[in-house]
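The complex appears here minus one protein chain, its other protein chains still in place.
Take a look at chain A:
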Amino acid sequence: MSGAPFDVARVRADFPILHQEVRGRPLVYLDSAATTQKPQAVIDALVRYYTHDNANVHRGVHALSERSTQAYEGARERIREFINARDTKEIIFVRGCTEAINLVAQSFGRSKVGPGDEVLITAMEHHSDIVPWQMLCQQVGATLKMLPVDERGDLRLEQLEANLTERTRLLAVTHVSNALGTVNPVRDIVKRAHAKGVPVLVDGAQALAHFRVDVQDLDCDFYAFSGHKMFGPTGIGVLYGKASVLESMPPWQGGGDMILTVTMEKTVYNRLPYRFEAGTPDISGAIGLAAAMDYLDTVGLDAISAHDQELLEYGTRALEGVPGLRLFSRARERSGVLSFLMEDVHAHDVGTILDREGVAIRAGHHCAQPLLSCFGVAATVRASLAMYNTHEDIDALVRGLHKVREVFA
């Protein structure tokens, strides 16, 4: 199907969960920024693994262990290829994007950030890219700084250099804002940070479901993402790190698999990437994530991106036609998210009424309270899109919003 025209009906047919009714209406799933649904190919990969190959990895001499190790390491290679990392040792399996960031904060951070140093983040980060840095800064006596956003929801990049000082030890920035959908010019940001000698971590949680990411092209030092936000299973995520940076970092969690030898006196740590993978990993999750990447490539990421952008434009026009609606997603470059409020109606009330119409959205602060406070609001309604969404989904959302107006007339 690669190279073929994008066929949303065919894509939808691959996602069994979409074909159900909730509350007597066809499900309209507009909450993919929270978690995406899973194609049959991913579900099948999980079932196949547990039905035929399940065994612990890197341990057994028996056939099943060989098969599961091969599948697990095969997944690592698939992921390396998907994000164009140089080497599989740069692909560290973690539980999710949050754990990846915590790993960097506690391993890289505790060894490279000291008293009086600074960590720079941005005002549009998810709490998972704020709190680990707050914890680190408290632990080591460093200062956390925040690059502001403008009224459109773009970073104030003209202030970037002024915020990168000789004490800045790391810049952490999201690729795509989960609350607004703003796509940040990460490649340019990395270049400018590197010019000041500052390494960069990119939070890619909201990116990979929507467009191709090439970590060598971005030249970032770390790239963190979750499987479940890109059509893979929950419980698996990836930390990409440049080998040279990872090599210089101490282990984070201790346990099996991350060691070569252990005596009461001394432990010799394993090489990359295993040094950062303590304990039995989420083997099926890794395999499921690789299957999700296969699926994305089968559909074709270019076609997916084009579909996403067309849908976003259609959704923007449709929402702008709803009286009393204030749209917050107005950045120069956007992806996947329509964040808004209805005049005089709280986001939760909108969410409840939409739910009764079969429309699933998220209402709340989207774990991005500093960002929402920039706009002077505590909560918004967020409709988030994925490749399986259609114009009909947007139309159902708009019909639901008219219902909201009726109830709160």
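Keep in mind that, in the parts below, contacts are C-beta pairs under 8 Å (C-beta built on N, C-alpha and C of every residue); 3 or more make two chains touch, one makes a residue touch a chain; residues count from 1.
The rule we apply is simple: contacts and distances are computed from a predicted model.
Of the names listed as "Protein-methionine-sulfoxide reductase catalytic subunit MsrP", "Putative glycine dehydrogenase (Decarboxylating) subunit 2", "Nitrogen fixation protein NifU" or "Phosphate transport system permease protein PstA", the one that matches the UniProt record for the absent chain is "Nitrogen fixation protein NifU". Touching the chain that is not shown, out of A:Arg95, A:His365 or A:Arg382: A:His365 (per the contact rule at the top). For chain A, the list of residues touching the undisplayed chain reads 23, 344-349, 352-353, 356, 363-365, 369, 372, 378-379, 403, 406-408.
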